[in-house]
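Pasting in a structure now, in structure tokens, and then I'll have a few things to ask.
A single protein chain has been omitted from the complex, and every remaining protein chain is retained in its original position.
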Amino acid sequence: MNTTAARLRAALAPAAREPDKARPRRARRLRLERATLVRFALSWPFPLALLLTWYLASAFEWLPPQILPPPAMVVSTFVELVQSGELGDNLWISLWRVLVGFAAGGAAGLALGIAMGLSPRIRDYLYPSFRLVAQVPSVGWLPLLMMLVGIGEALKIILIAKAAGMPIAMNTYKGLEGVSTRFIEVARVYRFTRWQLLTKVVLPAAFPQIWNGIRYGLTHAWLALVAVELLASSEGLGFLIVYGRQLYQLDVVMAAVAVVGAFGYALDKLLALIEARLLRWRRDGF
Amino acid sequence: MTTVVTTLELRRILRGATLPALLLAWWWAMFHFHWTDTVMFVPIAKVWDTAVRMSSSGQLWISLGASLARDLAGFTLGSLVGLAAGTALGLSRLLENLVGPSLHTVKQVSLFAWIPLISVWFGLGDTAKVVFLSLAAFFPVLLNTFEGIRSVPRELIEVARSFAFTRSQMLLRVVLPAALPSIFTGIHLALIYAWLATLGAEYLLTSGIGIGNLLTDGREHLWMDQVLLGVAVVGLVGFALNLVAGAIERHLLRWRGGSAGQY
Partner (left out) sequence: MAHAGTLEISNLSKQYRVQGSTLPVLDNISLSIRPGEFISIVGASGCGKSTLLRLVIGLENDYQGEILLDGKRIVGTSLERGIVFQEHRLFPWLTVEQNVSLGLLNADLPEAEKRKSVQEHIELVGLKGFETAHPYQLSGGMSQRVAIARALVNRPEVLLLDEPFGALDALTRNHLQQELQRIWEQEGITAILVTHDVDEAVYLGDRVVIMEPRPGRIKRIVDVPLARPRDRGSYAFAAIKDDVLAEFADKPQAELAPPPPAPSFSDWQFSW
């Protein structure tokens, strides 16, 4: 709150005092700050209006509290869940599953994609089967997997790994396949060794698409996690959601949904930050 | 000349078939040599028999039809709303600043997490499923439409301005056609997501019939043949949807020719 007020003061006061010519650089920064502030301010009316409607709807009981709990209750339930450790425990389990599954699937997907991308022979053997498996979305494999491996941890990890690995493998393969022959020709003119070709030309050129696959992989990992936890789990965020739903405690459900969203966002943002660092200085190379 | 080409292609086909063939062989061997005694593993022939049985009894087609009907309904609804919203947000900076951040926040929540809430508000039947499917289709279309409209080349807008185009002419004759490739990408993605959402919805909102219900049913009764059949059908439908979407896209965007983006 303090920072916002301070920023507002800084943004408004000096502009009113000094003439345009005197300090152009300051005016430039102020203009930029003002634009961002305006955007920030504009983003609030809509959600606040929704919040108000929600509050009124529950205060006047337009819908029974089992269907629409008051916002205050959701907040207090959230606090309760945090304090009791229930949220933390379930969150940790879900995060662990996502990360392990994503890492396993990612590694396998990268390996498969690189193998198919670099070796036409391996591609011939594996790609058709890969495409066949890819036709069925991960959720489609769930019942079969449940029959084969039961409903323990293995099910979750395998499903998440598969969900993450498919787009990673596909994008890695396509990215490698799609490296422009123009770059390869330059490498040939300068007589690069195979290793140099791979590390200095092919992988950097394919990197944007590979990274795309990685981001898709994370999204699909979350999708699979939530699906499997809703269906066949006794812990985790998904379980929390189902549990709240069974007991018609929608406040619990909403709190859990919010956490799912928040952490999904956080992980994706992390990837975006990594991408910004890696990709930018690599992109300059072109 | 032709013989050489055919040999190369033949080699490719044979290589590609190796893995599936090995899998089938192992499956057959499992049975033939009784390597396992679980009731779960069924001979391939049984899957085929089940397919024929369910097909002729109509059960397969009814389930498939129900799933597809819901899929199409949700997909259409979600896409239309997404198209309208994407266009509105693309055209108006004000609207984008007002509503954009909220939409972006809601988008962060993994799709299936919404089902329990939806089940409370809309029940366990078709309505809830269609609502969920619309949600699944909405976001890809919204985002890609928005992106497409924002990326309309300024150069083309200037040409239209030099011909004194009115606002509606600008929107209908320049902005929307130029954004069409992006819009189609969104629609294609929406189709994919809607289909997998259909399945998830059928697992979790269990009242009603559909391919997902077939799968759940098979799993509960440990009927491997039914489950395998379900998986195959899911794959085929996904494949068919992709094919149709691709064909429509190619036809409507045939003006792209080789190099897109030249103006």
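Labels A and B are assigned to the chains in the order they are written; within every chain, residues are numbered from 1.
Everything below uses one rule, namely that contacts are C-beta pairs under 8 Å (C-beta built on N, C-alpha and C of every residue); 3 or more make two chains touch, one makes a residue touch a chain.
No experiment lies behind these values; they were computed from the predicted model shown.
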Contact with the hidden chain (one of B:Pro20, B:Gly125 or B:Pro177): B:Pro177
Per the touch definition above, residue among B:His32, B:Arg167 or B:His251 touching the missing chain: B:Arg167
Candidate in contact with the missing chain, chosen from B:Leu19, B:Ala51, B:Leu80 or B:Leu95: B:Leu95
Touching residues on subunit B - with respect to the absent chain: 91-95, 150, 154-167, 169-170, 173-174, 177-178, 180, 255-260, 262-263
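Quick note on the criterion: only the chains that are shown with their structure count from here on.
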Geometric centre distance via CA averages, subunit B-subunit A, whole Å: 20
Subunit B contact footprint on subunit A (complex, rising order): 38-39, 42-43, 45-47, 50, 66-67, 121, 124-129, 132, 135-144, 146-148, 219, 222-223, 225-227, 230-231, 237-238, 241-242, 244-245, 248, 250, 253-254, 256-258, 260-262, 264-265, 268
Subunit A contact footprint on subunit B (complex, rising order): 11-12, 15-20, 40, 94, 97-102, 105-106, 108-117, 119-121, 192, 195-196, 199-200, 203-204, 215-216, 218-219, 222, 224, 227-228, 230-231, 234-236, 238-239
